[in-house]
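Yeah, one chain of the complex is gone here, protein chain that is, but the others are all in their spots.
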Amino acid sequence: MTESQRHTSAEMLAILSARQLKDGQVVFAGVGVPLLAATLAQRLHCPGLTILFEGGVIGAFVEPGKLPPSTNDQRCTKRANMVLGSADVLLLLQRGYVDVGFMGGAQIDQYGNLNSSYIGSPAAPKTRLPGTGGGNDIASLTNMIVAMKHEKRRFVEKVDFITSPGFIRGGKTRAESGLPAGGMFRVITELAVFGFDDETRRMKVLALNPGVDRRQVQDNTGFELLFDEGLSMTEPPTGRELATLREIDLHRLFTA
Amino acid sequence: MTESQRHTSAEMLAILSARQLKDGQVVFAGVGVPLLAATLAQRLHCPGLTILFEGGVIGAFVEPGKLPPSTNDQRCTKRANMVLGSADVLLLLQRGYVDVGFMGGAQIDQYGNLNSSYIGSPAAPKTRLPGTGGGNDIASLTNMIVAMKHEKRRFVEKVDFITSPGFIRGGKTRAESGLPAGGMFRVITELAVFGFDDETRRMKVLALNPGVDRRQVQDNTGFELLFDEGLSMTEPPTGRELATLREIDLHRLFTA
Amino acid sequence: SKVMRHHVEKGGKRFQEWSHMAMGMRFRAGGMGVPFLPIRSMLGSDVLNQRPEAKEFDCPFTGEKLLLVPALNPDVALIHVQRCDPYGNAQIDGLQFMDIDLAMAADRVILTTERIISNDQIRRAPDQTKIPFFCVDAVVEVPFGAAPHECFGVYEPMMPHMEAYVAKVNAEPVEGMRDYLERHVYGPKTWTDFLSLIGLDNLLEAANKGRSIYND
Partner (left out) sequence: SKVMRHHVEKGGKRFQEWSHMAMGMRFRAGGMGVPFLPIRSMLGSDVLNQRPEAKEFDCPFTGEKLLLVPALNPDVALIHVQRCDPYGNAQIDGLQFMDIDLAMAADRVILTTERIISNDQIRRAPDQTKIPFFCVDAVVEVPFGAAPHECFGVYEPMMPHMEAYVAKVNAEPVEGMRDYLERHVYGPKTWTDFLSLIGLDNLLEAANKGRSIYND
């Protein structure tokens, strides 16, 4: 491994996430790693990627070294294709114009449900997390990619609170709840890339990150994982990926 | 009567209609006499009258001699306060921002219901009229002033088809139909000014036009009219009213 | 119009009568991705009696009577705009009627535009974009594309042509319309040929009046 290919786990998340995106897609991105990954993809293999921000922006182009502090700031709108109301940009999800929703996660379960509201019971929570914002809408209405830290307390059998629905209780329960479209598509961590079984909708390891083995992933997960038959090993970040990412996050806001 | 005070019946309608408006009101006006009357009121006693057009205009100022051919033309927007979508301007009625709706009428009944759809049965009509447009919305959602020709075949006991609801079958039937707000406020013809009884919601003569008597109004009406206890005689058009009106409709588009 | 009137009175043609707001809310529901919207008009009228597609509904929050109107998603919407880029990001000046809801609701959108501008121009004023490119399937540059009617700020209606058309179809709703279509729609080989039939003086006069919206 050359000097330039050493990387932080946040950089790993951003790069593996960027690889999941395809040119021409319309992507709803949150601040932090998602914004970074979408911008990275745009500069590498997806020049025609359209990035949407919850603040009300379509077709954002983030300038390298000038990452916005949130996706609600005017800096997100510069050289965008369109600026619109923040409810209206969410309605694009409901109408079906968005291919991918892309966000971070605090706690996830085996069916891809995300908790960003409470640790403990809502009535008397141990910890209050930031809450849904538009996360529930995005997860309810489109295909999701989530990038998050891999820890046993974050990968739990059942989340304390479903803020943003994945496949609810598995099987067809998502559709039966009134969510016929979308669902959890990929989870990216510093250990592996995950998908979900087509039938049971349980989390499944699709590819291990470089230098990671099955046991390491399972040991850091609070429920029994499925492993894909064609389980593969992810290619390490390339020099070009790292260099481009570092140019975008020049001041190491999200990748330190 | 001086030379300048001779007038056509369309001029009479416009002037008597204008007198019904109060300064500061927000008025939804259709093309023709309503537009003319609202503009006349604006130039006389209502400098702060706000005129709305169905095309999507708030605060229109029509230039004398340059009446628009319809309320959907760009000419209606010049020096307006706001231009917006045509569904959005109608939603202002539903939210309750509009004081008065003002339109013409083809056929009206004793409860102030308007027909602008069919003479005869809808399945096999004798005559097809222009249809509702936004008329149904305006009549459903605000207080209406209607200016129309007074003929027996136009003032009928029961309209062939309720396009724009007045008080439906009288009494509380309007509110019971799901229309708690608004209702027919005034009808203006070349013979008289009409209101509606507070209880029965039947049409009632409030004031006779100059030179018109009770019998003449009743003889030209296809149902039995109520006459207000305080029945008055309308003041004839003033020289100023007529002069201003003729300046506005310079080419006699609507007042010939 | 007399043409519509003729066909309704003669029978055998399909048409529906909805209030303007109901139509607006049907397109808006379609554009929002919901199957209906609630409204407070059409209730109590015969317009509603003729429209079994709409449903009266007792509000579970307030107990009020409301009308639910079903979403309308056109197969194709044809929309004329002042300017858009080659991807379909469109700016619309002035009156927009129901065009934005239509663009969001339709399964396919074809934009005609007075002028194709660069994506760079769009990106200089993103808050002036009214239709985003991913709604749009095709863009066609057609100067005077709304003739013989108007395009806000560019030209007013070509009144002599409009009046001749109205006189013709009012006199003979079927034959007059057929003749107009033959002569002005099927006949011309190009858009310029159609505009030539309207006449250059007519076009210039309309353009002059159209620009007058900015002249004060």
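Letters A, B and C name the chains as they come in the text, with residue numbers starting at 1 for each one.
The rule is simple: contacts are C-beta pairs under 8 Å (C-beta built on N, C-alpha and C of every residue); 3 or more make two chains touch, one makes a residue touch a chain.
Since this is a predicted model, take the numbers as computed values, not measurements.
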Touching the hidden chain in the complete assembly: which of A:S9, A:S86, A:T200 or A:Q216 does that? A:S86
By the document's definition of touch, the residue of A:S9, A:T132, A:T200 or A:Q218 touching the omitted chain is A:T132
Among C:M4, C:L66 or C:V142, contact with the omitted chain is made only by C:L66
Options A:P34, A:G55, A:G105 or A:P237, residue touching the unrepresented chain: A:G55
Among A:Q94, A:T200 or A:Q218, which residue is in touch with the absent chain? A:Q94
Touch rule applied to chain A and the missing chain gives residues 54-57, 69, 72-75, 77-79, 83-88, 90-91, 93-94, 117, 122, 124-128, 131-137, 140-141, 161-165, 168, 173-174, 177-180
Would you write out the residues of chain C that touch the absent chain, in ascending order? 33-40, 55, 57, 59-62, 64, 66, 68, 70-71, 93-94, 124, 126-127, 216
Interface with the undisplayed chain - residues on chain B: 26, 50, 57-59, 61, 77, 79-83, 91-92, 94-97
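The rule we apply is simple: only the chains that are shown with their structure count from here on.
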Could you work out how many touching-chain steps separate chain A from chain B at minimum? 2
Chain closest to the assembly centre - both centres taken as Cα means: C
Could you tell me which chain lies farthest from chain C when each chain's centre is the average position of its Cα atoms? A
Sort out for me whether A-C or B-C is joined by the greater number of C-beta contact pairs. B-C
Chain A to chain B, mean C-alpha position gap in Å, rounds to 58
I'd like the Å distance between the centres of chain B and chain C, where a centre is the mean of that chain's Cα atoms. 27
Hey, how far is the Cα centre of chain A from the one of chain C, in Å? 40
Which parts of chain A, given as residue numbers and ranges, touch two or more other chains? none
